[in-house]
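Missing here is one protein chain; the remaining ones are kept as they sit in the complex.
A, B and C label the chains in the order they appear, each numbered from 1.
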Amino acid sequence: MPEPIVIVEDLKVYFYTYAGVVRAVDGVSFEIYEGETFCIVGETGCGKSVTSRALTKLIDPPGRIAGGKVLFKDRSGRYINMLELDEETLREMRGKEIAYIFQDPAAALDPLYTIGYHFIETMRDHGTIRSNKEGIERAIELLREVAMPAPEVRVKNYPHELSGGMKQRAVIGIGLSNMPRLLIADEPTSYLDVSVQAQILELLRQLKEKRGLTLLMITHDMGVVAEMCDRVAVLYAGHLAEIGPVDRIFMNPLHPYTQALLRAVPNPTRRMLKLEPIPGNVPNLASPPPGCRFHPRCPYAMDICKRERPKMIEVEERHRVACWLYAKR
Amino acid sequence: MPALIQVENLKKYFPVGGKLLVKQWVKAVDGVSFEIYEGETLGLVGESGCGKSTTARLLLRLEEPTDGKVLFEGKNIYKLRGRELKEFRRKANIVFQDPYTSLDPRMTVFDIIMEPIRVHKIDVGDPEQYVLKLLYEVGLNESHMYRYPHEFSGGQRQRIAIARVLALRPKFIVLDEPTSALDVSVQAQILNLLKDLQKKYNLTYLFISHNLAVVRYMSHRIAVMYLGKIVEIGDAEEIFESPLHPYTRALISLIPVPDPFQARKRKKLMIQGEPPNPINPPPGCRFHPRCPFAKDRCKKEEPKLIEYSKGHYVACWLYS
Amino acid sequence: MTNLKRFLIRRFLTFIPTLIGVTLLTYVIAFIIPANPARFWAGGLKARPDVIQMIIHEYHLNDPWYVQYYYFMKGILTNSMIDPVTGYHVMSYILSRFPITFQLALFGFFFTVVLGIPLGIISALKRDTWVDALVRVWSLIGVSVPIFWLGYIFIYIFFYKLGWITIAGIPYPPKTITGVPIIDAILEGAWPVVIENIKRFILPGFTLGFASIGVVARLTRNAFLDALNSDYVLFAKARGLKKLRVYGHALKNTMVPLVTVLGLQFGGLLGGVPITETVFGIPGMGRAMVQAIFSLDFPVLIAGTFMIAIIYVVTNLIVDILYAFIDPRVRY
Partner (left out) sequence: MPGHPLDRLSDAFISLIARVMTRVNPKWLERNRYKLEEWRLMLYALNRSPTGIAGLILAMGFVFIGIFGPYIAPHSYDFSYIAATGKYKLYWLAPPGTGGAILGTDDLGRDLLSQLLYGARISLVVVALVLPVGISIGVILGLLAGYYGGAVDEAIMRVTDIFLAFPGLILALALTSALTMRIAYAIANNPWLTSFVSAVFALKPSDALNIAPTLAIIVALWLVWWPGYARLVRGMTLQQKGNVFVMAAQALGMSSREIMFKHILPNILGPLLVFMTLDVGNVILVEAGLSFLMGGQIKIPEWGAIVQHGSQYLVNGAWWLLIFPGLAILLAVLGWNLFGDALRDILDPRTRRSIEFR
């Protein structure tokens, strides 16, 4: 049994906006084991991206990390709390220990610099290389590793000269340039076409195997979850609804939200006569419903759901849910 | 069954780059023919830049074509003038992808839904009653009537857009990726609403999407587009159960399936690279550089769309 | 680079209609000035009829307006036309005054850039603090002050009260190379002349640039904030780049919209030149044109507008070239 590389405890990220405090992530706990692919799945505004950014305190004002711990296992096996590190140490962790890939590869690359320059500066600022020449050589190697066609040419290209899929390959290559141990991929394929999406997912899978990476995937697509993940955390409106191994989540979804979500997603391999939509809309997090945040849309809502927030309960092995239906009273 | 819409060899080229000197053309739609029957949903799938949205706009004459014609109820829509054109605009309409910019932010829901009525000067009796009826029909209510679009969520806005189109009691609606900007939990609501409305009013849909799962759920027949051309068209179930064109086969095998067991078992037909630039499409079959089955012939000659089995057409040298 | 050359030529060709349009417009305005220019040029009420006839013949004043326009433009472009009021060759006259105006605009532009951009960046970094508010209010005051008034206040303080500056004459270096005094002085190493030039032009330049400083500061602030909120900056932070490097990315991207605005501001500065030159008694092109209007001297007026239109065109071209250097997405 591998050890966790990241342990998140009661993480809270609040945005102090004009309209009041938005509790984008409100008391979320989970752990990511070394070498696994862990997915955070949820809809727009559920706090999945914010959670992933909070791991390295990549939160800009008006956002603030309001509480909790993020324990990261460093190379010597000790756990350090990321949220207590100073800015310089954090900077060194970002990109070197924990790398990010974002949704829109076209926006993530600075249009005014070549692909090669992105590699060079990333490695330079972490002291991985000594000269620009070495940087270019490493960049070409990395681009080859991410299966970029004609890498020698591509290092000299500007981002706009690359297609969407190539840009995402470049972004992945840049992310890997300092040999990180945890790769956080925030919706890495939602801007890409189906055929390219499959290529990128395949690439991520291969890189993970080859390099022994731990992968944290953020996605809204249940299909991507099923294809890629070992374990899944389902977020709803800043709360963790359910967490467990991927098979159990799909076979035996416990939370009414997970159940409803799976029924609302069309399956392309099956002929479906009727989808069952979830009634209502995602709540506004500036004034979320009290108690369980899903209760206004939940078919099983009870009185207690409206008053008290449910605790996480382990219903079967490694499969936990936050729902009053499973509480022993 | 009579075809409500017949598209014949439709082409749309856009000029690019050098204004005065060399003219290059983006061949967004390059000779497309198909028909849509009354009361059915034709799904149009393809990756970004394949020309599906341009096709949609051409079908509603929101763009003038470079060549070809579209017959709506037997009449070429590009020849319509004056009252006939207005009548066509009443019968055929569109719901757009982005519900955030498709509603004028300066108008109330009431004004938005009444606008088509005013434009076409239709007598609907009490306007408030009429709008209210439409609001109920799309799952909204009287409390929404005098609000502004920015107060609504994406799904609700899409409902308003649907109500606006329904106001004219159209026959044909183009649905241009109507749910791709929405969350999955809301997507199903809108899809079901569209299905119910179709049944109730015998609407004909052209449903455009890049999401094959949604297309399968919505469509009776499906057309697959690649780089401005239709490569396969046929009954929805047949396309999904026994796809012919290598591109269709790849697409279907590559969609992530929301089922981990199935995902592990499934065999994937990977295709390399990305769709090439529609300015300089490859010669011969446009898919050949990415096709795992490409032969010499594919590089030189362009395959025609042939009827492989009844109602199932494919443009590929493997089947001729 | 051949692409760039071809692009520049093409751009320049599209500017020809603009140049013709501008001079034609001036001509039309001059044409509707109701007084009789020939009589005026010949010496007003006491003019001798034969001189008037000579002037009418010389300047084709009895021909249709388009013929007149043709001869005017030809006379100006070939520098063969003699100005009826001053007696100089028209183009030589304008060209002799242009370097002074250019130097004034350079000083104004210097203040615009050197104060405007840093203020904008500080404002963005200290967003929503009193520093930001101060820069904002100051830039609003900048565009609200009548520059002739500001100029006189400076003159009152620094000339009448403190006596630090002079407001007469232009210090020229011994030799003429480019014609622009301060550049020539620098090239020749005549440092005392350089200092005299700075003393002479610093206040007019600051007055001229006063409004632009605020405008540029505001724009820099907004563009810099946009850049800081962009995805590439987020990605740069996520890669653990050093803080200065992250700001470097944002700054370079800020330059893209800034270059356009700086180009426009340079044109705007030239627009303010007539007033500044009048206030500070600088014998530049702007003042010459104002005087030309009052003395119905429209050869000078047309030649002057022609020069200004050329500067406008050239500024646009320079902006285009800078764009190409900064932004690789720009293709020709």
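Observations, loosely collected:
FYI, a residue touches a chain if its C-beta (ideal position, glycine included) is under 8 Å from a C-beta of that chain, and two chains touch if they have at least 3 such contacts.
It should be emphasised that the depicted structure is a prediction, and the values quoted were computed from it without experimental measurement.
The omitted chain makes contact with just one of the residues B:Ser33, B:Thr108 or B:Asn192: B:Thr108. Set against the missing chain, the residues C:Ala30, C:Val180, C:Leu241 or C:Ile282 yield one that touches it, C:Ala30.
Contacts to the hidden chain, counted on chain B, fall at residues 57, 60, 62, 85-86, 89-90, 93-94, 96-98, 101-106, 108, 110, 115-116, 119-120, 146-148, 150-151, 161, 164, 168. What chain C contributes to its contact with the hidden chain is residues 17-18, 21-22, 25-26, 29-30, 32-35, 133, 136-137, 140-141, 143-150, 152-153, 155-156, 160, 270-275, 278-279, 286, 289-290, 293-294, 301, 304-305, 308-309, 312-313.
One rule holds in what follows: only the chains that are shown with their structure count from here on.
Here the CA centre of chain B is 54 Å from the CA centre of chain C. Listed for chain A are no residues, as none touches two or more other chains. With touch defined as above, chain B holds no residue shared between interfaces to two or more other chains. Across the complex, chain B is touched by residues 43-44, 149, 163-166, 193-199, 201-202, 220-227, 229, 246-247, 250, 260-262, 264-269, 271-272, 274-279, 281-282 of chain A.
Every residue of chain A that touches chain C in the complex is listed here, in rising order: 53, 56, 58, 91-96, 99-100, 102, 104, 107-113, 121-122, 125-126, 158, 160, 171, 174-175, 178.
Taken together, the chain B residues at the contact with chain A in this complex read 47-48, 153, 155-156, 183-189, 191-192, 210, 212-214, 216-217, 237, 240, 250-252, 254-263, 266, 268, 270-275, 290.
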